[in-house]
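Inspection log for the structure reproduced underneath, given as structure tokens.
Excluded from the complex is one protein chain; the other protein chains are retained at their positions.
Moving on to chain A:
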Amino acid sequence: MSSSTSLTKASKAPKAGTSAVPIDVLHKDTAKLYTHIHPILLLSLYVFQFKSIVADPVPALVNTLIALGVLQIAYVSICLPPTGGSATPAPVARAGGKKKTAPGKLESGIQGKIIPAFLSLLLSTLAGTPVLAITLVLFGAPLTTHHAHTVLCAAHISFLAVLPAIYVYGVEGEKWRQIVAMFLPIDEVFGAMIGTVLGAWLGAVPIPLDWDREWQKWPVTIVTGAYIGYAVGKLLGGTLLKGKKIMFE
């Protein structure tokens, strides 16, 4: 097999990538507490909705999506530093080297978070969802039928993976290149993102089985995989793997 040269990567890695630091949860008790409650809430929501999603995916996915959006907004505004901000409330701490200044910096506590949170929601709906829907189709989602299913599936993945990422990383193109190229150090947002995408991908595994279960239909397994992947990725990214970088060549 090919041998790797980590040397090359190190020297070729764009400068911006090297300076990125993992996102910390805000240093507040509520934040530290809620960041652990949040995935439990999400999974409970999903479990609670699962039956109706299986029974009739489209309306149930819409309902779940709304709840998911609310929860994600709550999560990012309680737990995460908005783009350009940092984990510590005091302006003393290290400000992320190259981060773009976000509009509502830290001027007024609530507003500085709620607006970016809603912007993230908007962007993950308008940009994240279509991109992910196309990606889903590239990965084999039905093209001629089940449009609502696919778009809703993409929206769920987008809310899980992209919304917090926009909130903390912003919308800068270079930053997103680093995200796609997996240059960022792992933190709970990036970990959750990778987890969601991998989970959604693995979610396709049970579809061909001949178990004749209702839940094998499109896109139930994918969304399920995304939720589970989100929780696992977020947990691992926030704890075990935090600060690690993905190296591959």
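Definition applied: a contact is a pair of C-beta atoms (placed from the backbone, for glycine too) under 8 Å apart; a residue touches a chain by one contact, two chains touch by 3 or more; residues count from 1.
Please note the rule applied: contacts and distances are computed from a predicted model.
Peer 1: Between "Translation initiation factor eIF2B subunit alpha", "GPI ethanolamine phosphate transferase 2", "GTP-binding protein RAB5" or "AP complex subunit sigma", which matches the UniProt record of the unshown chain?
Peer 2: Of "Translation initiation factor eIF2B subunit alpha", "GPI ethanolamine phosphate transferase 2", "GTP-binding protein RAB5" or "AP complex subunit sigma", the absent chain's UniProt record names it "GPI ethanolamine phosphate transferase 2".
Peer 1: With the missing chain put back, one of A:V21, A:V171 or A:A204 would touch it. Which one?
Peer 2: A:A204
Peer 1: Touching the left-out chain: which of A:L45, A:A74, A:V137 or A:V171?
Peer 2: Within the whole complex, the residue contacting the unshown chain is A:V137.
Peer 1: Please output the residues of chain A touching the missing chain, sorted low to high.
Peer 2: Here the touching residues of chain A are 1-9, 11-13, 134, 137-140, 143-144, 173-174, 177, 180-183, 201, 204-205, 207-211, 248-249.
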